[in-house]
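Quick one: the structure is below, questions incoming.
The other protein chains are all here in position, but one chain of the complex has been omitted.
We call the chains A, B and C, going by the order they appear; numbering starts again at 1 in every chain.
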Amino acid sequence: MLNGEKKIERPLRWAMVGGGRHGQVGYKHRIGALRDNTAFKLVAGAFDIDPERGKDFGTNIGVEENRCYPDYKTMFVKEATREDGIEVISIATPNGTHYEICKAALEANLHVICEKPLFFTSEEVLEIKELAEQKGKIVGVTYGFSGNQMLLQMRAMIEKGDIGEIRVVDLQYTHGFNATDDADKFSEAQKWRVDPKIAGPSFVLGDLSTHTYYMSQLIMPHMKIKKLLCDRQSFISSRAPLEDNAHVIMHYENGAVGTMWTSSINAGCMDGHRIRIVGSKASLEWWDSNPGELRYEVQGEPIQTLIRAMPYLDDMCNADERLGALHVEGLSESWANIYLKFARAIDAKNRGDEEALSKMVYPDINAGLEGVRWIENCVRSADNGAVWVDFNEVYEKTLS
Amino acid sequence: MLNGEKKIERPLRWAMVGGGRHGQVGYKHRIGALRDNTAFKLVAGAFDIDPERGKDFGTNIGVEENRCYPDYKTMFVKEATREDGIEVISIATPNGTHYEICKAALEANLHVICEKPLFFTSEEVLEIKELAEQKGKIVGVTYGFSGNQMLLQMRAMIEKGDIGEIRVVDLQYTHGFNATDDADKFSEAQKWRVDPKIAGPSFVLGDLSTHTYYMSQLIMPHMKIKKLLCDRQSFISSRAPLEDNAHVIMHYENGAVGTMWTSSINAGCMDGHRIRIVGSKASLEWWDSNPGELRYEVQGEPIQTLIRAMPYLDDMCNADERLGALHVEGLSESWANIYLKFARAIDAKNRGDEEALSKMVYPDINAGLEGVRWIENCVRSADNGAVWVDFNEVYEKTLS
Amino acid sequence: MLNGEKKIERPLRWAMVGGGRHGQVGYKHRIGALRDNTAFKLVAGAFDIDPERGKDFGTNIGVEENRCYPDYKTMFVKEATREDGIEVISIATPNGTHYEICKAALEANLHVICEKPLFFTSEEVLEIKELAEQKGKIVGVTYGFSGNQMLLQMRAMIEKGDIGEIRVVDLQYTHGFNATDDADKFSEAQKWRVDPKIAGPSFVLGDLSTHTYYMSQLIMPHMKIKKLLCDRQSFISSRAPLEDNAHVIMHYENGAVGTMWTSSINAGCMDGHRIRIVGSKASLEWWDSNPGELRYEVQGEPIQTLIRAMPYLDDMCNADERLGALHVEGLSESWANIYLKFARAIDAKNRGDEEALSKMVYPDINAGLEGVRWIENCVRSADNGAVWVDFNEVYEKTLS
Partner (left out) sequence: MLNGEKKIERPLRWAMVGGGRHGQVGYKHRIGALRDNTAFKLVAGAFDIDPERGKDFGTNIGVEENRCYPDYKTMFVKEATREDGIEVISIATPNGTHYEICKAALEANLHVICEKPLFFTSEEVLEIKELAEQKGKIVGVTYGFSGNQMLLQMRAMIEKGDIGEIRVVDLQYTHGFNATDDADKFSEAQKWRVDPKIAGPSFVLGDLSTHTYYMSQLIMPHMKIKKLLCDRQSFISSRAPLEDNAHVIMHYENGAVGTMWTSSINAGCMDGHRIRIVGSKASLEWWDSNPGELRYEVQGEPIQTLIRAMPYLDDMCNADERLGALHVEGLSESWANIYLKFARAIDAKNRGDEEALSKMVYPDINAGLEGVRWIENCVRSADNGAVWVDFNEVYEKTLS
């Protein structure tokens, strides 16, 4: 059980690119990173495209004025001259800027934590992966919902055979906040998400379903997609060619099938983030609107509801516990868990402890790569008329 | 509100074919038909393939011994000689016998109520439809779950525009009772369901999803499928070529998309029959495990839960109410509602009141036809590699 | 599993007193009694205080016109002259008439099934109990919710020690349909319920909580109340001295404590009928809004939800199963179960099989007596300023 005591020798000196006042995402990074003040210390930032607003914001959250920079390039240059300069940055900017900032940061010898979807193409990811390896740096991806420890409980139970062989994977990440025409007009944070130049080749597939896809991989790492079919729509026509709704059918290598429904036009839906894994003996189901509960449904037995923080859970799950039974945790604990894993990975990398690193389970650059491949394949299928595509075909071509 | 008072002049003289002791289905027909003793009177039956067991059973439920027949052919002949002979029969036998029994009944000038799926092919249905018209008889189909009045509430709300234009239809009818290999071995009622000669071209698509598909048509009669894609599997391999799991994606003519998941290997699932209709303004959701509740989710407003028997519901819904608020209804009321509709349709037909008949909303032979077409298209898609098929193509060929 | 086959040699000839068109209660009796047409046959009735309306109603539900009587006295006299005269009646009239009708029926050598609360005083019940014994007749009480088989599952589990020793009993039966002043004005069925001359010494204590109290006794027959304290209010002042809300604290002989909240002014509450039994190891919880589910909460283990019709349930529970898994049952099955138990009790009584009778668990006259004692004690406590009263004090005086 975590209580804030340090897990690495000293907090890492951390900066943010983006994540300022006019958006919700930056706060999630900060509550994740700064949860206990023993993993990260926020010492600098290029928080906003508007430098003055960024400086005002930065000082308001406790960053020294002279370390509130007008842009990331300046920050990397200036901080490199300080003995107590930054060691790691988080990128919380629109998708289209991730690649260049990430590359610049690695070249400036910084570890990187980046929002999803990582980049636009898997070729870009492979390039950055190589660069990170050369530089000896970590690239983490903030699949923010994936830090919930009940997902590790699912992983442990599946590993132990508690549900038998996996047959059906039922994934959903939907909401209805973009059901109306004007949803794109009034929010800065939403506008760019439907602009292909900034958002990349997808809207909800990238914005929502990559979370869920990564979580499914976290839960069942042995399950590999063989082929998939994606059908996508733009119910608000101005969003075309980007989709606000998509359905995907997946075939896994072991013969299992899966589906993903992702949507931001599922009007009125407030609990549409759901993962169900059906095995030959039992199923496991988790909803992010009630993230401390897990349904374990063994065919022919009473339905079981497993609850966070209880001794009957797997050690892997309870290792990430913080508040204890009866004390509801939420998304902030999920982010805190991920950021702590980033810190430990960076620390291991810095210490050259590749063995420890190899055992760590966290959203690393491979998880980022998988997310980009997921989008690429879904888009390729959809844009060819919702046909079946080989999940590895393009990627293998890229690799060769 | 229904309280058992007669809705037709006198109860119809009714017989069953099948539905004996060794299966669950017959009891549902009887509690539906005999709910108030004012719509039907059970006077004869060929309840069982084993005549002695059928007679024992028939007399045990109150049928005179000499009207418990060894088979349906004998029954039709003998009853035709009585002044008080049967007027209508219900067919609760395995799928493969529906067509011949139905045909024989119509030829014996009887109204027919038949289990779903009606027949194996739409050609058969069209033939029987013509015969029924010639004979002036009703053919009803027991989509037993469709009598729940909250479905009519959904229909009324959609008609009034309460959810806006329909965009996504999310259908599911799954359970896990056939997750194990031996599920097919010990139950008579299950064995034939995976034998294509008796079950027809599908298992769960016909056994489960035709209910839900009809219910969706009942709720939104204006929504027509343009094309669909079906992916089906046999996780218990002995069931091949029949499926125990299938996913379907549908495109409707108005641009809406839909999905159906049907399965009997969804291990541990006890509440997997669900209908969600997503409109441009709001969504409606209904689960058959809690059939007296309806979720009405308007984007941007508190979620509403509508509850059976309340005055705020539509008259169309409350017309089928029986027990009143706080008094939970279940599947037996659904069957009672459907059978009462059958009785009223038969009565109207008998009286030649085609106008009244034309206004009645109940699962008639066209609903049976739609169910068969649904299966045909799903199977055609699946057997060609889960490809898109035009929903009307084969059917139009049949008609021409 | 029940499927409608006869459990007694032939259906009993049955009549109703009350239960006509203008009220909901009669229909519940009929769907209970006539569920399968193998336990009771409705052959006569004095359905309404308005004889013409009663006759119109009676013939509409299939009773012969000449057996639709203007009042119960006439019915008892006339039916006594027929060879095929009635054998058992159900009383579904306002509380204040139960005693006299019941007495007259027994004197006319009829078995009696009566609405709750049985009578106004335990003295009356004791008198009628003696009369019934003299006459060799059954008096059953329609605690209509108590026929749900999951209550028997609770009984079986408690008996087996699955929850340890009982410590806390948490009972609630509340709704909000009488929250407004005018609730008493427009409904005939409600008006008399707040008139002490007709309703007796209580409103919701008698109308609602006697159900729940009986159900608690059914679940845990060994638990006896030692003393209780009741606090009652009339939030709609015109109801005084009768209460529309009450809270009771009970002390059981084994040291357990209990509470009952009963109310008809719990505004908006649609699921307020609940039973929770807390033991030293685990708790059991049941809600009548979802009557096919049972929560079994073992301290330190995952929460279990037991679901109707599953093989893991106790035989005592599944013996009353009708529709099978996935097929929701409701209140009508509960009434059907109770009426079938009445039929079997009457049949055993008629056959003189006292041994069989002694093993039957159903709401008999002792259950009626307990309900009246419950009300008497609650009212005595409340009217003395919500003080503790000895549960047996008055009763023992009555007996001596």
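By definition in this document, a contact is a pair of C-beta atoms (placed from the backbone, for glycine too) under 8 Å apart; a residue touches a chain by one contact, two chains touch by 3 or more.
The structure presented is a predicted model; accordingly, all values stated were derived computationally and were not measured.
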For the chain not depicted, the shown chains it touches: A, B, C
Omitted-chain contact residue, chosen from C:Met75, C:Leu229, C:Leu294 or C:Ala336: C:Leu229
Option touching the unshown chain, where B:Glu9, B:Glu52, B:Glu301 or B:Glu393 are the choices: B:Glu301
Residue of C:Ala104, C:Ala179 or C:Ala325 touching the missing chain in the full complex: C:Ala179
Of C:Pro117, C:Gly144, C:Gly279 or C:Gly330, the residue in touch with the unshown chain: C:Gly279
Interface residues of chain A (partner: the chain not displayed): 3-6, 11, 21, 24, 26-28, 30-31, 34-38, 42, 57, 60-62, 175, 177, 270, 273, 288-291, 307, 322-333
Interface with the unshown chain - residue positions in chain B: 296, 300-307, 310-312
Residue ranges of chain C at the interface with the undisplayed chain: 163-164, 167-168, 170, 176-177, 179-180, 229, 231, 233, 235, 245, 247, 249, 255, 257, 259, 261, 263, 265-270, 278-283, 296-299, 301, 303, 385-386, 388
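Everything that follows uses one rule, which is that only the chains that are shown with their structure count from here on.
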Innermost chain by mean C-alpha position: B
Centre-to-centre distance between chain B and chain A (centres being mean Cα positions), rounded to whole Å: 44
Touching two or more other chains - residue numbers and ranges from chain C: 307
